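With one protein chain withheld, the remaining protein chains of the complex are depicted in position.
The first chain written gets the first letter, and so on, giving A and B; residue counts start at 1 in each chain.
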Amino acid sequence: MGDYGAIVSRKGFEVKTCADRFLVYSSAFPTLKVFNVSSGSTTIPTSGTNTITITHNLGYFAPYLIVYNGSTTTGVGTSNLMSDNDSYLNTRQYTNKLEILVDAYFDQYESSQGDTVYFTIYLFLDKLETYSAPTINTGTSSGSSSTDYGFRVSKAGFDVKTCADIDCVVSSSFFTNLVHRKGLLTGSSFYHGLGYVPSYFVYEYNATGGYIQTDNLALQNIQYIDSNHLYYDSGVGTGDGIYYLILKNTS
Amino acid sequence: MADYGLRISRDGVDVKTGDDKDMVLTSKYSNLKGNLSGSGSVSVLNNGVTVTVTIAHGLSYIPMAQGFFSENNSAFAILPYFNSLSGGGLYTQYRHNVTSDSTNVYLKFNIAELLGPPYTYTVYYKHFIFIDKGKL
Partner (left out) sequence: MILFYNKKNGNVFATIDGRVHDKKQLGCYVCDSNNKKEEIGKFIIGWLEGKDGNRVEYNLDKIKLLEKFEDITTESPLEYKIDLKKGTLIKK
C-alpha cells in the first residue's frame, strides 16, 4: 500500500523522488519545533555563581541552544554559540527549568567581573526520548527540477502573504531540521544508518544531578559522529550517557 | 475563541487530541529555518594562532548558526570544542568555536602543541546558518 501524507522538497529537487534529506517538510518526519526564544542577562560576580533560570515546566528533557551575546566590556556586536570566548557555557537543563551559570571566571580573558552578560536562549519543544523516523528515500539524488512553487505558514499574528521570512513557522524556501533519531545512548555507539554525516544535537546526562549539560562534550572521544554511527565513551565525564537528536540534514 | 491553524500529527498520534510535542508540524511553534549550509576545509598550524573561516551570511543581523568539525573528514564533533589532550609525547590544546555578527559567521580553529614540532592540520568543517536570530 502506498504511503500518504504531504512532502515539500527544497528548491531544485524533484519532490517525488529526492532523498529524505532534501525535503523541507514531510508528514513522515517530525520537525524540531521551537518552544520558546528568550533573552536573559546577569552580571559576572567577584565570587560564587549567578544563575539565569528559565522555568519551562515541560516535564521532560528538551534540546536547547544558547547564544552568548556579549558583555559590557566586549559589546554586543558578536555572539558565540554555546560558549564564551574561552570555554563552554555552564548550563543545566532539568525537566522543568534551564539554567545558565555565570561564575567569576566567565569569559575571563575578554570580559570583567561586574560586567553584565547577555544571552539568547532557544528552547525546543521536542522531548529527548527514543524515537526513530522511517527512511523513505535514500541514495542518489535524482531529477533536477527548475520549476518551483511553495508552501508557507506564518506565525500567529503575521500575514502569510506579506510577512518576512523570519516570521514564518516554516517555508519551502528554507531547509528545516527534520528529526531522524533521538534517544539516550549509554552504550559505546548507536547506528543511525544515514550513510552520511548529519547535523545533530547532543547533551551529556548527569543522573545524580538530574539534568543534562554540555560542559564535557570535548572530553576525549566522549562523543563524535560519522556517516553511520554516533559514538560515546562512558569512561569519561559523568558516564551516565548522552541524549542525542540526529537530524536528516547534511551539508 | 477557537484556535485555528495547521496541525499535523506523527503516525499513531491523534491530531485532534495529541500533545503539541508529538506533532510533526504545528503552526503554534516555529521551526529553525535554514538559510545557508555548507562545508569546507582549512589548514591550521599547531602554533596556537587562531585560523578563522569567515562566512558572509547577508542577513544584516546576528543569526543562529551551528558548526561541526573533523580532522579526517569522516568523524565530526559539535562546535564549540575546548579540550586539552595528552598523548604521544604531545600536549594538544583545542579552542574551536562559532561566533557571528551582523555580517559574518566565523568558525574559529586554534590548535596549540607546545611540545611538538610545527605541524599543519587540515580541519574539515560543516556549517548551518539559520534566518532565525542569534540575538533578539
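The working rule: a residue touches a chain if its C-beta (ideal position, glycine included) is under 8 Å from a C-beta of that chain, and two chains touch if they have at least 3 such contacts.
Note that the structure is predicted; figures quoted are calculated from it, not measured.
Undergrad: Return the single residue from B:Gly5, B:Gly58 or B:Gly116 that touches the missing chain.
TA: The single option touching the absent chain is B:Gly58.
Undergrad: Considering the whole complex, which of B:Ile8, B:Met23, B:Leu36 or B:Met64 touches the chain not shown?
TA: The one listed residue touching the chain not shown is B:Leu36.
Undergrad: What residues on chain A make contact with the chain left out of this view?
TA: Its contact residues with the unshown chain are 10-13, 22, 138-142, 144, 146, 148, 194-196, 227, 251.
Undergrad: Considering the entire assembly, which residues of chain B contact the chain that has been omitted?
TA: Residues touching the hidden chain, for chain B, are 35-43, 51-58, 73, 124.
Convention: only the chains that are shown with their structure count from here on.
Undergrad: Return the distance between the CA-based centres of chain A and chain B, expressed in whole Å.
TA: 9
Undergrad: In their shared complex, at which residues does chain A touch chain B?
TA: These residues of chain A touch chain B: 6, 25-35, 37-39, 58, 65, 67, 69, 76-83, 85-88, 118, 120, 122, 125-127, 153-156, 165-166, 168-171, 174-177, 197, 199-202, 217-220, 223-227, 231, 249-251.
Undergrad: Going by the contact rule at the top, pick out the chain B residues touching chain A in the complex.
TA: 5-6, 8, 10-11, 20-21, 23-35, 37-39, 62, 64-68, 70, 74-83, 85, 94-95, 97-102, 126-128, 130-136
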